[in-house]
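Down below is the structure, laid out as structure tokens.
Every protein chain but one is kept in place in this view of the complex.
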Amino acid sequence: MNLIEVKNVSKRFGGLAALSEVTFELKQKEILGLIGPNGAGKTTMFNVINGFYPPSSGEVHLRGRKISNRKPHQVCKLGVARTFQVVRPLQRMSVLDNVIASAFMRAATKAQAEEVALEVLKFSNLHDDRETISKGLPLGKRKRLEIARALATLPEIILLDESFAGLNPTEINEQIEIVNKIRSERGITILIIEHHMKVIMSISDRIVVLNYGRKIAEGIPSEIGRSPTVIEAYLGEEHRA
Amino acid sequence: MAQLELFLQTLISGFLLGGLYALIALGMALIMGVMRIINLAHGDIMMMAMYIAFWLFTLFGIDPYVSVFIAAPALFLFGMGVQKYLLTPVMKVESILPHNQVILTVGLAMVLSNLATVLFTGNYRSTPVNYASNAWYLTDIWKGSPIELSLSMPWTLSFVIAIVITIALWLFLSKTDIGKSIRATSQDPDAALILGVNVNRMRMLTFGIGCALVACAGCLFIPIYYLYPSLGKQFTNVGFVITVIGGMGSTNGAVIGGLILGIFESMTATYIGMGWAPVGRFAIFVAALVFLPGGVASIIRRRKLGK
Partner (left out) sequence: MKKYLPLIIFTVLLAVPFIGFSTYIMHILILVLMWSVIGMAWNILGGYTGQVSFGHAAFFGVGAYTAGILYQHLGISAWWGLPASIVVLTALSLVIGYICLRLRGAYFALATLALGEICRVTAENLVDFTRGNLGILIKERTWVDKTWYFYIILFIAAVTYSIIKIVMESKLGYYFVAIREDQDAAESLGIDTTFYKTISLCLSGILTGTAGAFYMNYMGYIDPGVVFPLYDISIVTVMVVMVGGAATYGGPVIGAVIMVFLAEVIRSLPHIGAAHQTIFGIILIFIIMFLPNGIAGDYLKLFKIFRKHNRASS
């Protein structure tokens, strides 16, 4: 069953097209990778799904309901949570308070919110750091805090924006484990943007490739790895750089 | 006929006022563009320039228009000092409340306006230049004119000089290397840094130039206006209202916004009442915020993109 359907979505800024006619769907309980060279429009895609930008044309549907004219907080209430590429914890709050703040969305009382928050922190291996002011966390933990905050809204779908960037190999392995657990233990569907090729190839069920705002390929990781168009898009980037 | 005469006369004085307003707002827009802050001491810096012009006139008989050449460099240096010793250090200070730099300029405004009261008393001052009431009349040129319109000489002179300064600024920003660096910093500070622009120096220069511009405006205003210590706040308001109408940080927008506000205020004063002119000013400000969030600049930009 398709949870999210992105239908012919285009997004233009001024005269520049960041996304043109992108169509794909996210199936229940899958991990879908969204990759592409820099400036391909991946984060813009997230911002459209999440409600920060209304698409210039096209629609986004969640379980058959149109969500592309809704605000981010409404989209979140419908069960779509996201993390940010640049980690944005609530700097001057403790780790626990950060997660409580987002748990409040579905919790009626503070006690309930705290319960959810503690459970999520245990899940993402941050329980020991719960009293730390989040500004002082190292990058790896901050990335996990991002995920924990998103999980505390008890989502059905989670959009992960470069949750692996800047991590060292140990942290990457830990993060992979958490991402896998998000699906296996919590049954959450995942759409993930990632630059790290090895990671994305190993955890995704399917991959959608964007380049210059267009979808240039879609398929299972092994196909994508062999696709000449994809290789060219990436090589092209290296040649330019 | 009298109605038409009144209307046209109001339009003319609004236009002249608008030209001067534009000069005040230009400095503010420039600072806004480069520093991303609103200088709420802008009007008080203008007040300083006016006192310089006033004392030069009273003590040495120097014409206020000549004082431009003294007040502008003086406040240029003052502005650079403010940026270097107050605003730049505060950028590094971390605090819970945002907009520290803006609050700091409020503190500066308080100090300046109050010091002026202490030093020069709250009396209203003016520079009674001997051409103050000279004017050109339409009937002098066109004897058979059915209506009478007048053009005050100091107002016109101030307006023309304001236009000259605006053009000079435009040439400076578009033709010189420093001007281009300032514009680059305004568009994208990070990119400018990568391109080797000394962003901190550009900030200092910009704040200095912004202050010099409003100092010019002060010297141009004093022959046609009164001077008192707390006048700064009023002109700060004028400045930021125009920057919002024009589009934050846009110099072209500031000129158009200045003219719009000048004419609008002049109309409010004639047709509704003198006391309501400030209300008109803020009404147009709120209208701009609600209906035209990007200001006039966003319309200009849309035109350019051909949409």
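Each chain carries a letter (A and B) given by its place in the written order, and its residues are counted from 1.
Methods note: a residue touches a chain if its C-beta (ideal position, glycine included) is under 8 Å from a C-beta of that chain, and two chains touch if they have at least 3 such contacts.
Please read all numbers here as calculations on a predicted model, not as lab measurements.
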Would you mind spotting which of B:98, B:128 or B:196 touches the chain that isn't drawn? B:98
Touching the absent chain when the full complex is considered, from A:3, A:26 or A:76: A:76
What residue numbers in subunit A mark contact with the hidden partner chain? 50-52, 71-77, 81-82, 84, 88-93, 97, 100-102, 104-105, 107, 110, 113, 149-150, 153
Residue numbers in subunit B that touch the chain omitted from display: 36-38, 40, 86, 89-90, 93-100, 102-104, 106-111, 113-115, 117-118, 233, 237, 240-241, 244, 248, 273, 275-276, 278-279, 282-283, 285-286, 289-290, 293
